[in-house]
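The complex is shown incomplete by one protein chain, all other protein chains being positioned as in the whole.
Up next, subunit A:
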């Protein structure tokens, strides 16, 4: 496989985003050129109460909603606090300019945008378990750094490429 030059762009809003805002900005961002993958980070939202006398009760958190991206349904399992977008390095300048506009128009709070390496770049042993493809098979390079240590990638990673 031919190596490519890629860079991570981190969007850090000063407030946790509502699912509606996330959906809106992601749908605009995804139209931009050069995107390889998008990672949504945030505090996880449980489906059932884990502790105390109400253990086992359903939570029904309003932020755990299904959003639509490119006609695909995604269930948010976190309250979005950080968006990391990996893009082709050569597109960085134009991407950042357009991104600032999108965020400025859609976010009601302040935000920071930075470029750098914000995801893991090398494979470790536990990645094989998390990605759940067996240790013999090669790991898809685009998966490196996307996996959530607490869950299997089958549940948290979705491919919607063109």
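Convention: a residue touches a chain if its C-beta (ideal position, glycine included) is under 8 Å from a C-beta of that chain, and two chains touch if they have at least 3 such contacts; residues count from 1.
Here is the rule we use: contacts and distances are computed from a predicted model.
For the omitted chain of this complex, the UniProt record lists the protein as "Methyl-coenzyme M reductase subunit gamma", which is one of "Methyl-coenzyme M reductase subunit gamma", "Binding-protein-dependent transporters inner membrane component", "Trm112p-like protein" or "Type 2 DNA topoisomerase 6 subunit A".
One of A:3, A:53, A:116 or A:161 touches the chain omitted from the figure, and that residue is A:53.
Mapped onto subunit A, the interface with the missing chain covers residues 13-18, 21, 43-46, 49-54, 57, 59-63, 79, 81, 108-109.
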